[in-house]
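Here the complex is missing one protein chain, while the rest keep their positions.
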């Protein structure tokens, strides 16, 4: 499916270069059983963010000589436009059900492999036994306890048998093997765009995906979160590690002011004020207008439960 | 899957009202075997487009009293922003492989049914025999000749058996029937977000989809086109008919200046000029820099082949 | 500059109607000395947000019968797409320097009065004496103490004389009075697109501006904030009041979870935890990694300074 052989030959440029990112170019990081993430190109670094911000503030920031402090200030105050000046272009291979979550982030550019033009390779996602779990009873969109070994084996057998069966039907409909050779010389296959409709959502596809750093951080906040489905989270975590090498100052600030931060509602703030004044405890949450769930989550953030 | 019962009770409003559109509100137009398109809400009409344009031009358009002429002028000159002032909100039920093409239009708002929260109903798309066709040999993304009755029956049996099989596995993994009742009281089902990965791309999903008229026309140009996959084109054609009732003047101009229009390249224009001057024929296309394909397509537009 | 006479005639519609918003249609709310904000159209209400969310969650939300609770849950968890289903279209008249801040919000549709097509009316913004203030010394983008009456009078005289002078030159260059009649029948005026380049940034312009509720809340968070320039804040506050009538449940949640909320950094959270455990006070902020400014701002949020 990948035509290109990574070349890894360096060339001279007058552009800003992010040292830590150069080592990632054309390196394919494996994700899940058949997926990957690879950096194909990027633009900008920590310094180019600062350069854009300093142009805006003009003489007004002459005094601010500390790069790290200015960068943290920008992220803390959500002065987001300088972060749009950094771009990353990734080559990603992923199951279609993950792709369907991914494309909900509309502020990105993407090109996906077309199953109308070309045959889909016989590759589908099979979870590792450790990822199999029953439906969570308290989290409507999540997983609960894991399966025992026997149950897990049964589930995997079912998923794999069905997927293999679907690919067999696919080739039969196309009348073509994986390399496009006819299975039966005497008949024609049906159109690729029709034959693929029976393939499972676990089928792997691939795309080039490009996004600016501001929107990437938004993606990572949502998809590296524990509420995200595990199969997309593992992609987000791979990209987080790449981001740490690309823009290390921004990454540190991102952890401090966004990933590790908490939003306190008007009611949360009122309750914390009262708690600090010794006039209330978490048990009074109801009186301050918090729901039970809000009180529990505030307790978790404050390490009180 | 649809919680709501269309109420069809009218209420008074001071807003602009598009007479022809009111009859579409909450009317479910069937598409394919289990799909639909329904208008849930809209904003604006032909007159509100004109009102926005006239505010921009100020006293400069005092003279232009003819609504139709101004509207056609706007569309012809691609003064697109007044068309952004009209919005349509649709409820659409469609197969996942169609949805995957649909979401490539990023300038829309959408909310999709979540297979993490809820069980997917046992509904999948089966093409009508008339839609089955072999892979086109000259159009890499299209269909060629139709299948004969026997072949078609075989294909449909294969697609249906596989899809039914996938849904049986889905319920077995979930340990739940369509109404959520356990199949086996003594075991738990696996998480919905995992169980669905084996479902086929032909499975129906649904969404609320909202887009402004400018971006809708772009969507319709691409998806009501003969190069679009038939299964999305049939949705686009349903929406075209709704648009004709909503903004009749815009619709007429859209047909004249966009759907029925042709773009002539620099080389096309040069050749047509020479043809009109009696100095060339289509056979000279090569000399004017047109490729064979371009010459053939120009010939088709001009009714010469 | 406004061609239209508000008609205020109601018509029947099958669409969702927001009762509190109907009274705003075509009502011109004055802002600043010559500006205004008027609702021209809207789509959606609190219930239509819930309807979109419930379609996504499907059977998963059957249990949630309480509209207000679900709406607050959506806003608290930043499930933003259902809020995109509400749209507001405003007619706004505002000084150009305010417009220049306004257009930085790119996720909106706008049509502005064109000074290439039409003559700009002789209207410019003059601050009220109470708004005049010296440059703030600690806030690089803000105002400090007010001016005394005599200073204020001098400033206003200078601003007004210069603006009037610029408009006189404008008419002289155009060779036209406000109604477009030539000042001197024997000469032609220069092109409008050139004559306007000497007009001051305080000149009033006008636009149709349309935005969805999700992006409107983002606009209001930034522009109704005390760090925004007063002249745009006063527009944002007018729109806030309209929003309260349009989507009252969303407005209440917006105040609780966004306007009145505070974001606590990783370091803020760590310090508050220590304070609640009696192991630190705000004076220890430095030890937890907060800058002086961050410590002061945390103190303000918690009512400790």
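General observations
Just so it is clear, A, B and C label the chains in written order, and each chain counts residues from 1 on its own.
Operating definition for what follows: a residue touches a chain if its C-beta (ideal position, glycine included) is under 8 Å from a C-beta of that chain, and two chains touch if they have at least 3 such contacts.
None of these values were measured; they are calculated from a predicted model.
Taking the complete complex into account, C:198 is the one of C:23, C:198 or C:303 that touches the chain left out. Contact with the chain that does not appear here is found for just one residue of C:27, C:155, C:222 or C:244, C:155. Of the candidate positions A:28, A:113 or A:230, contact with the hidden chain is made by A:113.
Between the chain not shown and the residues C:27, C:47 or C:173, the one that touches is C:173.
Subunit B residues in contact with the hidden partner, per the touch definition given at the top, are 57, 60, 69, 76, 140-141, 255-257, 259-269, 272-273, 275-276, 289, 291, 294, 301-304.
Mapped onto subunit C, contacts with the missing chain fall at residues 95-97, 99-100, 103-104, 106-107, 114, 116-117, 125, 127, 131-136, 140-144, 147, 151, 155, 158-159, 162-163, 165-166, 169, 172-174, 187-194, 196-203, 229.
Summarising the interface, subunit A meets the missing chain with residues 1-4, 8-17, 22, 25-26, 40-44, 48, 51-61, 81-82, 84-85, 87, 89, 91, 109-114, 117-119, 180, 206-208, 210, 212.
Please note the rule applied: only the chains that are shown with their structure count from here on.
Comparing the residue numbers each copy contributes, subunit A and subunit C share more than half of them at their mutual interface.
Inter-chain centre distance (subunit B to subunit C, centres taken as mean C-alpha positions): 35 Å.
Spacing of subunit A relative to subunit B, judged by their CA centroids, is 28 angstrom. Within subunit B, residues 114, 117 each touch two or more of the remaining chains.
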